[in-house]
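Every protein chain of the complex appears in place save one, which is left out.
When the chains are written out, they are named A and B in that same order, and each has its own residue count from 1.
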Amino acid sequence: MLIGIVIGLVLFGFFEYLGLDQTYGGIIGALIVGTLIGKTICKGSEKYAFFSIFMYNLIGWILVFLLTSDGKIALQYGGIVLSAFVGVLLIMFFFYSIIGSFVAFVASNLSRNKEDEGL
Amino acid sequence: MNFSEIQIIGEDETFKGLKSKYVWLFGGIFVFLCFLAMHYYSTYISFLFPISKGIPYSLISYIVVLSIGPFITLITSFDIVSSEIETGSVRYIISKVHRSSFILGKFFFLFLVFISVSTGIALISLIYQYSEGNAFQLKNIVLFWIFSSLYLGCFISIFLFISTLSVNNKISFTMSMIFLGILVFFFLQGQDNYLKYLTPFFYGVKNMEFMKDFPAGAGYLTVFESLFSMFLYMLVFLSMSLLAIKRRDL
Partner (left out) sequence: MAISTKNLYKKYGSRFVLENLSLNVEKGSIYGFLGQNGAGKTTTIKLLSGLSTPAQGQIFVDGMDLSSESGKIKQILGLVPQDSGFYDERTALSHMVYYGRLKGLSKKESLEQSRVLLDQVGLGNEMFKRVGYFSHGMKTRLGIAQALLNDPKILILDEPTNGLDPVGIRQIRQILRECNNEGITIFLSSHNLLEIQEICTHVGILNKGKLIAESTIEKIRHLESNGVITIGVYNLSSEMISLIENLKFVVKTELKAEHILEIFVNSRTDVKPEINRLIVESGGQVFKLIENSLSLEDAFFDATRIKL
């Protein structure tokens, strides 16, 4: 999970640097991290993918708010505007985590040599 | 791939399986819902379609297919393979036939059911058109039949793929709901977003334009383009199901 978070943060930073659209960046990051986690962990990969993706998005955006000039401007707004923005972000993180979780499910079940469960 | 194996599995699923009874039942419910929409159009929902050329029965039923179709296919398809894996009955089949025949047989059973559903809805639209004294819009009915069959076929192939990956029905249902949510999320991302091309909803909604106003001349190309896209979408997920079953230990 930790490796997933680290890789996710690296991707997050890379997409931020490239100026890629937030939605595409979030989804592509979720796809990559989900695939990696799905291929390496066979059992319970969906849970790990979900938490990793949520965490790296959360950490990434906290860093954006604290370290970038745009983030600091956004923080200055405060109040309802900031709450709404954070709310929207959390919903987006949730969706990215769901996407990554699903990708992890597909990746882990498509890999060979997966031990039968319940058969 | 062996066509006789596919035919035997499809035939058995269609007529003998316990599942076939409730798949046909949900198909019937679907037809009934479309019938209700068409029947109560003038009373309750005519404000949605203020068209002067007569009541667009095929369009109404197409909208019902677009909105409810994914859920009906989810309920009928999510456990088509996962139930066999969960109970172990898949072993008796895979030890006798090719794995690809198993998946294709299941797919054709579901596709056949929903083609029949589309046919039923199309016939009801035809009857309503005739009874209202409207001109026969045979082109629209045929388009409705093809578009709705392919649209539902896309969802069948998606849920078949998820069912093939899952070890039990609970996981299959959960993942199918999740994936449906993901598709809705992608579709709602807005006009300028490329993600909508990854959803059958986009192609389904695009086809509505052809049903309102069939394009003339070179416009036929756009219709075929749309049909081809949906067919390709179905083929991609079906191929992924075949890949998944080949890699699985059973």
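To be clear about the criterion, a residue touches a chain if its C-beta (ideal position, glycine included) is under 8 Å from a C-beta of that chain, and two chains touch if they have at least 3 such contacts.
Given the structure is predicted, the values throughout are model-derived calculations rather than measurements.
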Next item on the list: Just name the one of B:97, B:167 or B:243 that touches the chain not displayed here.
Entry: B:97
Checklist line | Sole contact to the chain not displayed, among A:42, A:58 or A:89 | finding: A:42
Item checked: Residues belonging to chain B that touch the chain removed from view -> 2, 4-5, 8-9, 12, 16-18, 84, 87-98, 249-250
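Just so we're on the same page, only the chains that are shown with their structure count from here on.
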Next item on the list: Compute the distance, rounded to whole Å, between the mean C-alpha positions of chain A and chain B.
Entry: 32
Next item on the list: Flag every residue of chain B that touches chain A in the complex, lowest number first.
Entry: 85-86, 88, 165-168, 171, 175, 178-179, 181-182, 185, 189, 193, 195, 243-244, 247-250
Next item on the list: Would you mind writing out the residues of chain A in touch with chain B in their complex?
Entry: 23-24, 27, 95, 98-99, 101-102, 105-106, 109-119
